[in-house]
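Here the complex is missing a single protein chain, while all its other protein chains stay put.
Residue numbering begins at 1 within each chain, and the chains themselves are lettered A and B in the order written.
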Amino acid sequence: MAKSDTKGKRFLNAIIYPFTRNGARINFVKLSKNRTALAFLLPICAILLSFVLGSIILAIIGAQPGKAILSMFQGAGILAKSRYGGGQSQFSDFMMLLNNATPLVFASLAVSVALSAGMFNIGISGVMILSGFISSVLIGYSSLPHYVARPLVIIISAILGLLAGSLVGYLKFKFNINEVVQAIMFNYTFMYLSNYFIYRYFINPITRSSNIVSDEARLTLTDIQVGGVKIVIPLGFILLIVVAVLVYIFLTRTKDGFELRAVGLNARCAEYVGISVKKNIILAMALSGALAGLAGATYYLGATNTIKPEVLPSTGFDAIAVCLLGGSHPIGIFLSSLLISGMTTGGAYMQARVGVSTQVPSLIIGIMLTFAACTAFMRYYIQKVSLNIEDNLKKEGLL
Amino acid sequence: MEEKKNSEYIIEMKHITKRFPGIVANDDVSISVKKGEIYALLGENGAGKSTLMSMLFGLYEPDEGEIYIRGEKVKFKSPNDASALGIGMVHQHFKLVEPFTVAENVVLGMEGGMFVDLKTASQKITELSKQYGLEVNPNDKIKDLPVCIRQRVEIFKMLYRDAEILIFDEPTAVLTPQEIEMLLNILENLRKAGKTILLITHKLEEIKKVADRCAILRQGKLIDVVETKDVSTSDMASKMVGHTVLFNIDKKPIQIGKTVLSLKNVSYKKKGESVYRVKDVSFDVHEGEVFAIAGVSGNGQMEIADIISGIIKGATGNIILDGEEISTLTIDERIKKGISYVPEDRHAVALVLDESLENNIALKKMDTVQFLKGLFLKKSEISKYSDMIIDKYDVRSGQGRSTIVRSMSGGNQQKAIIGREIELDAKLLIFVQPTRGLDVGAIENIWKLILKERDRGKAVLLISLELDEIMNLADTVGVIYNGHIDKIAKRSDLDEMTIGAYMMGVKANG
Partner (left out) sequence: MNTVLSSTLAFGLPLFIIAIGGIFSERSGVTNLALEGFMGAGAFTGALFAVIIMSKTGWSSANVMWFAILFAALGGAIFSAIHAVLCVYLRADMVISGVVMNILSTALTAFLVTTINEKAFKIGATGKFHIGVAGKFTIPGISKIPFLGGLFTDIYYYELLIIVLAIIMYVLLYKTRYGLRLRACGEFPQAADSAGVNVYHIRFSAVLISGALSGIGGMCLAYYLITQFDANLFYLGYGYLSISALIFGSWKILPTLGACLLFSFVKYFALWFASLPGINLSSVVTSTVFQALPYIITLVALIFFSKSNASPGALGEIYDKGKR
């Protein structure tokens, strides 16, 4: 461009350049080096791709993809319905969504904290049952008033989870038992043992589920009238925000949080610097367990008020994938949890409106998670291609 | 039709050049090896011997030059191509599956049919072992075998595939003297059976004992090819070391203070291995002194640094820092007592690559009052501190102190590490390979930094594979060979040739 070019001409060129071949190549290389941008874009690609595939599936079974997906989000309260029944509004739907999503966010935080120290926690479901069961029996079936019951539920659940997590960390260190293997064992052990007691003493023969816990102990307030609309108030959600902020502050601003992350990033360096790897692994698993315990409390004494025996809550496994989708960052985790909970919650409305079974949202979630599992490869492939392009650009003198 | 070349030379490598990013590993090297001879390649680290042989074995392709095997020009795209022509290599790091038996390892990849016939394989192995004097029980599991027997299994893998040309990469690095004798006998037997052997090594005595000819490489170039019976070990050492001083640096005269570090009879044997990596090492380092340990890679010097810092546990002997025994202290305690350590491996040990520059700089001081307010990190203090170091040590990066270290250049990463360690103001500074992979300007800078600390009265332990660096920086030199420090003397009493000779195992009276 000559100096005599007008400002307007230069401006136009600047807009067009990114779309030229060279401009696109340079921008691609720059983008591939921007880790935060990639951390956003790749999961979004996975989500979009899965919706595309989901739309195709919806079309094949004879439903209108646009209408179906729209009604799914309307059912979740993320978008507004055209009409609401008596005592319901988008707000009430959204509150229900928060209620359902809270356990998932707790569980995903649990996965994320463990991952910060390089550990995989797939035992969240088992801890959820453990904490849900013991809290139900000790507090949920008691007649304690709410201002005692609810704090106790929270404290007991967190402590149980903390102990379970510490045990896993300790066993890993002392006996070198892989934490994934331990998690499988503990999941089913906790489930079957608590099932025994439920069947024996606490079963409701009609619902085939455990006796429901008292409303005083429940972390979700139901049937609350607010301006002509009946909503639920998930107290667990408030707790979640507080805990999430605390966890985030711990990991990013305290010395111990930093040491924990250092162990996860490079255990050899952490050791060289004088950090105790053992202590931090146990700490990470303990924290992760405590969060899993809270997931259990907000699930069994919050989102629902009963324990269905012989079922491992899928929350513990969905959380792993949510963590993957959310890039281990609290905001990403929160948004991904909302998305996935939203899709499951909104499935009922989608069925009512478009006649598509609730299995479709689950399927789209499954596809989404499969794509999410590919993000590591996408990142690697993008780096590879980018390095090639960068080399070529350098040879051509453009970089 | 071209006449077949004279079959006297089974291998000819002509004008081989191989470049890697930033370095010319082989620079116009030509060698010819006769059938049935034992041909040694001698040189320091980085001389280019391993690279040259890797191309012969098919791991890399040369950038320039040609390779001829039995008179025919060849192009190897993978080790399978080389193997098909009868070339085999015994690597320094064995490629053996531990839970498998000897027979299973040998037969892997060459099972001869859908079913693995271990019986026939064992028979063939037993025959081969008799033929070459390599005692091995085909049914032993690798994990139960000592290192020298494992090496034999590697040799068997080659013989089983009817290899005619056998390349050995530093085979005696992991053997005891007795085992070395046994290996040298095996090499003789192999030669008698008509095999051609290439031996990559830095051990002069062994070359004298067993090799016919020896090619001497230095910094990628071929210096000379000699008949081993016609030269002495000191001749070979001098050719190998040469005069390679990059530049001379001004050093103030030494002003020694009290003893800061004292090692007494320190030995270390890794669990499961039979050879002591560190044997009965004793030396002192004083205030205001640079004590350098010279030696070829793999003779135990890296382990000494890890032992002093506390990363390696299980060594015997005494480690005394400023009068206090520290061998029972944790790594953290030792750092607090005043030990600074710049390790060999920048990426795997010294830095958390995915963290910011400022966090990496403040890494060792995160738990000090300077950066802590209760439980919380004082981010502003960390930033201030890292900015100071970035400025003082000229650490360049894309986004300043918040740059993710992974994206920084090696030189700047090293400057950050060195800055971090020096600013700890420790009593003892350990530097291992501080200028590896850096350009001349950076090297000079770092040398000046090290000497500055020495002049300030710090005790400096320098462990380096570059003779250059040692000659320029050291006040006292200890030469390590096979885990033991064979010679300690004032730098001013030593010259490169002598140090080089000790590095190669030539003893005091050689």
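Note that a residue touches a chain if its C-beta (ideal position, glycine included) is under 8 Å from a C-beta of that chain, and two chains touch if they have at least 3 such contacts.
Just so you know, these numbers come straight off a predicted model, no measurement behind them.
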* **Among B:V33, B:I67, B:V107 or B:L261, residue touching the chain not depicted** => B:V107
* Out of A:R83, A:R200 or A:K395, which touches the unshown chain? -> A:R200
* Structure fact -> Where A:I16, A:I177 or A:I331 are the choices, the one touching the absent chain is A:I177
* Structure fact -> Where A:L49, A:L335, A:A348 or A:L363 are the choices, the one touching the absent chain is A:L363
* **Interface residues of chain B (partner: the chain not displayed)** => 59, 79-80, 83, 91, 95-100, 104-105, 107-111, 113-116, 157
* Structure fact -> Where chain A meets the chain that is not shown, the residues are 61-62, 120, 122, 171, 174-178, 180-182, 184-189, 191-193, 195-196, 199-200, 309-310, 312, 314, 317-318, 320-321, 324, 357, 359-360, 362-363, 365-367, 369-370, 372-374, 376-377, 380
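Following the convention adopted for this analysis, only the chains that are shown with their structure count from here on.
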* Structure fact -> In whole angstrom, the CA-centroid distance of chain A from chain B equals 47
* Asked: Which chain B residues qualify as touching chain A in the complex?
  -> 309, 311, 330-335, 341, 343, 348-355, 359, 363-364, 366-367, 371-372, 375-377, 379, 404, 407
* Asked: Can you list the residues on chain A that touch chain B in the complex?
  -> 33, 35, 253-256, 258-259, 262, 265-266, 268-276
